[in-house]
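Reading through the structure tokens given below for one structure.
Note that this complex is displayed minus one protein chain, with the remaining chains in position.
Right after this comes chain A.
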Amino acid sequence: MRHGKYPFIIGFLVVPVALYVTFVVWAYIQAFYLSVYEWSGLGPVENFVGLGNFRKMWDDTLFWQSIKHNVFLLIFLPLITVVLALIFAFLLNVGGGHKGGVTRGVWGSKVYRIIFFFPQLLALAIVAVIFGRVFGPDKSGMINGLFPDSWSPWLFLADERYAMGCLLVVLVWQAVGFYVVLFSAGMGNIPTEVYEAAAIDGASRMTLFFRITIPLLWNTVQVAWVYLGIAAFDAFALVNIMTVDRGGPDGATSVLSLMIYRNAFEFSQAGYASALGVVLFFLTLTFAWVTLSATRRESVEA
């Protein structure tokens, strides 16, 4: 093995590392550099302003509104998705109980598995368009269409009180399937003897879930959490396609990624957009770090 180690490593690593450096690291460095300039994005970079862009951000109410919405998603998207995905995965894999020496899922779990995963196959843009119809504010909307004509329709996305909630529903709907599969794979790695032994000792499904499945799946849950958290920092496609005046009504659904896009490509303030990107970078990093340290625990040897 020692012979020819370096050609082997170099052969495998050079291309990906070069791509990564060019398209991620270098782009980041540029973003950091641009964030201290007032730059329109349409000509040469000029007007060094130091932290001016960040000061502007501090005074920008839309920025704070956007942060608020990102935090809302950051709390609820991982929480709801992980809980739902865990429950579904448990039902699909272990929920049927222990019969004839085999642990199995609830009846029809193979079909459910496909149904749960299906949303994952759709492009987010399509999901957004479909749910735009579902949440239609008048009778043409699917949900409103279900109600009798005498009811005044729910405005959903056109009502700033519910708009973020609607987006959350769509994000959860789209994400759950993936994590069901992920957790199912994780559960597949838990030796059935453990379940069987517990079942013989008379453990209920609740006990199986909380005392065996969750601890043995903890690493996977942790990854899922970080991952969903990062997704919560995005939500760009949905907001851009589904909401009133993109991010409205009146900023009620604006998120950081949308602000970056609009400042860079619509308001010709690429410098400001880069500064927003830098903030997003640190927020995402902080989040991942906090989550990983907060959820660290002794890993259970299976």
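Please note the rule applied: a residue touches a chain if its C-beta (ideal position, glycine included) is under 8 Å from a C-beta of that chain, and two chains touch if they have at least 3 such contacts; residues count from 1.
Here, contacts and distances are computed from a predicted model.
Trainee: Name the absent chain as its UniProt record does, using one of the following: "N-acetylglucosamine transport system substrate-binding protein", "Dinitrogenase iron-molybdenum cofactor biosynthesis protein", "NADH-quinone oxidoreductase subunit NuoE" or "Hydrogenase formation protein HypD".
Mentor: "N-acetylglucosamine transport system substrate-binding protein"
Trainee: For the full complex, which residue in A:Phe131, A:Tyr195 or A:Phe233 touches the chain that was left out?
Mentor: The one listed residue touching the chain not shown is A:Phe233.
Trainee: For the chain left out of this view, which of A:Pro44, A:Pro148 or A:Gly202 touches it?
Mentor: Only one of A:Pro44, A:Pro148 or A:Gly202 touches the chain omitted from view, namely A:Pro44.
Trainee: Among A:Val36, A:Met57, A:Val94 or A:Ile260, choose the residue that contacts the chain missing from this document, as touch is defined above.
Mentor: In the full complex, the listed residue that touches the missing chain is A:Ile260.
Trainee: For chain A, which residues lie in contact with the unshown chain of the complex?
Mentor: Missing-chain contacts on chain A: residues 23-24, 26-28, 30-31, 33-34, 38, 40-45, 47, 49, 56, 124, 135-138, 140, 153, 155-158, 178, 182, 185-186, 219-220, 222-223, 226-227, 230-231, 233-234, 236-237, 243-246, 248-251, 256-257, 260, 262, 264-274, 277-278, 280-281, 283-284, 288-289, 292.
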